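Structure first, then comments.
One protein chain omitted, others in place.
Chain lettering (A and B) follows the sequence in which the chains are written, and residue indices restart at 1 in each chain.
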Amino acid sequence: MSPTWTRFNIVSVTLGFAFLYLPIVLLVIFSFNASKLVTVWGGFSTRWYVSLFQNQGLMDAAWVTIRVGLISATVATVLGTLGALALVRYTRFRGRVLFSGMIFAPLVMPDVITGLSLLLLFVAIDLDRGFATVTLAHITFTMCFVAVVVQSRLLTFDRSLEEAAMDLGAPPVRTFFQITLPVIAPAIISGWMLAFTLSLDDLVVASFTSGPGATTLPMKIYSQVRLGVTPEINAACTILIGLVTAGVIIASIVNKRREVQRLRDEQAAQRG
Amino acid sequence: MKSLGSIRKDFAPWNDSNAKPYIQFEQVTKKFGDFTAVNNLSLTIFEREFFALLGASGCGKSTLLRMLAGFEEPTSGRILLDGQNLAGIPPYRRPVNMMFQSYALFPHMTVEKNIAFGLKQEGMPAPEIEKRVAEMLKLVKLEAFAKRKPHQLSGGQRQRVALARSVAKRPKVLLLDEPLGALDKKLREETQFELMDLQQQLGLTFVVVTHDQEEAMTMADRIAIMDKGEVMQVATPAEVYEAPASRFVASFVGNVNIFEGKVIERTAQGAQLAGANGVQILVENAGDAVAGAEVAFAIRPEKIRVSSKRPADAANAMEGLVYDIAYLGDMTVYHVKLDNGQIVRASAMNATRTTDDPLTWDDRAWISFRPDAGVVLTR
Partner (left out) sequence: MANSTLTDVAAHASAGKSLPARLMVGITRRLVIIVPYVWLLFFFLVPFIIVFKISLSVTAIAMPPYAPVLSLKDGISALLSDLGQLSFDNYVWLTQDALYINSYITSVVVAAISTVLTLLVGYPIAYGMARAPASLRPTLLMMVILPFWTSFLIRVYAWIGILKPEGLLNQFLLATGIIDSPLIITNTYTAVFIGIVYSYLPFMVLPLYAALEKMDHSLIEAAQDLGCPPITAFWKVTFPLSLPGVVAGCLLVFIPAVGEFVIPDLLGGSQTLMIGRTLWNEFFANRDWPVASAVAVILLLILIVPIVIFQNAQARAQEAGR
């Protein structure tokens, strides 16, 4: 018996989503505002998008952010996947409690602490602040998110698949690359996407660990926002929102298609 | 003595003292921490035998299978295959393949890729792999499904892919972990016979783990009944049923009535037993029971006759009250409460559509059986 969807339920879900989406929708609308006064509608215009692309500072920052994101997400995915394997597959090793603590703590650690502590590390080892330090910092805090995503997939992984491969003559390392890795690949990919978005998003850790010449987009946006709301920033935000939304929606449609196809296949198989 | 029968009459290497053992478990013990899964177990399995390990969950049967496959190493004792000690040989180097309970089909590979997986691992040339895969698909009648992925198959088809994959390498021994557990009843019965044909056709040694006694009885040449990490009896299905070695085996396989009693007289062949409240039983198969010993008499329900009057020729007869009747179509099951309080289960084949001796609830009734209908158990 499935529960009934009462009017109260519908209203609370609707209001909840209105609350979540209204601010974003307004921001997008006002990015097309002709008036320089951000909150007074002065007609439709795309002039802020044009001036955005002429803003060399913002463009440079965007390029830095994308490079940091790609590198850090990739390294974090490798490290996070290894961490998840260590957590799930090796239930007993020295220092496991400390290890799982270091995996889970960064998920809730306030950014200011992470940022400050990493900065002080870089100073202590005499590493010049810049592109490399931001990337290292992002690897560190995003790998834990990857580890958690991959870990939850590994927990439901049917170990008899690996046993079957070994039984059929595949040694452990080959079993890992031919069986385990392909089967958990979707989780690894979503781990990468999560790490990439977290890196794109980060303001606080980047502000601490970045140096001259490595200003990221959130840092740039933040410094302009502090001076007040500008339509140009609205335009930049709209582009970012558009990209992320498109990515997430495409990914979920692909997923859903695959799921529907899979269900249909299964039903067809059952019929004979 | 009359024969208890075996399905393959000409195949009984276990009775041949010259037969060479194929798989030997020698005093094998396996502990997981404080828990002893397999306790000092010795067992011999012969080439081309269809051998079943039967027991409730947690009796150690799966651990035994996993030790043979190489997923677990014995804590002590050794396992020999064709004279070779398997200790230290990892699963991927053992000439043994396993069919998993969950089938463990690789979800990202097609049916043919799944079947070819093991052949690729041993470096077989591609044309030969192709030939062998085609042969296997034909064997399990899945030629039309070669390009499908596992999720596009029904339960029965998946089971056959798993089977084809595990025999593709022509292993010395095929291990089957609850091979029919995931199938529905009808399909299970069909598949039982298919598995037996396949074993004959390929001439392989099969070791199957199951908790389903019917499955074990149907398919196996011999059954090992396990409990708490130990083997209780190893025998043919007929022996296990008709000549159980202990009270545990008698009650684990099929239905049974057990009368506890004492041997009051021992003759050359049989014995006279005395049970509670004056029950007297004359038996022919007394085994090694000596006079004065506390023993049990076990008799299967279908070997007890129920009638409204005491049959004139009955060697053993007891009176009681019809307590319950279950009409099952092919047979009728009676529960008769004897005057000493014990409830006896008896079943009668409904060989004719009507009966001359109708019995109903609360009727007085007699149960009777022949002296050779049951066995005396000393354990």
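Keep this in mind: a residue touches a chain if its C-beta (ideal position, glycine included) is under 8 Å from a C-beta of that chain, and two chains touch if they have at least 3 such contacts.
Predicted model only: the values in this text are computed from it and were never measured.
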Selected from A:68, A:103 or A:187 as touching the chain missing from the view: A:103
Residue in contact with the excluded chain [from A:34, A:123 or A:181]: A:123
Contact set of subunit A toward the excluded chain (per top definition): 1-6, 8-13, 16-17, 19-21, 23-24, 26-27, 30, 38-39, 79-80, 82-83, 85-91, 93, 95, 98-113, 116-118, 120-121, 123-124, 136-137, 139-140, 143, 147, 151-152, 155-156, 159, 162-163, 166, 171-173, 197, 200-201, 203-204, 207-208, 218, 221-222, 225-226, 229, 233-234, 237, 240-241, 244-245, 247-248, 252, 256
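One rule holds in what follows: only the chains that are shown with their structure count from here on.
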Contact set on subunit B toward subunit A in their complex: 69-71, 90-94, 96-98, 100-102, 104, 106-108, 117-118, 121-122, 149, 151-155, 157, 165-166, 169
Sites on subunit A touched by subunit B in the complex: 158, 160-161, 163-171, 174, 179, 182-183, 262, 265-266, 268-270, 272
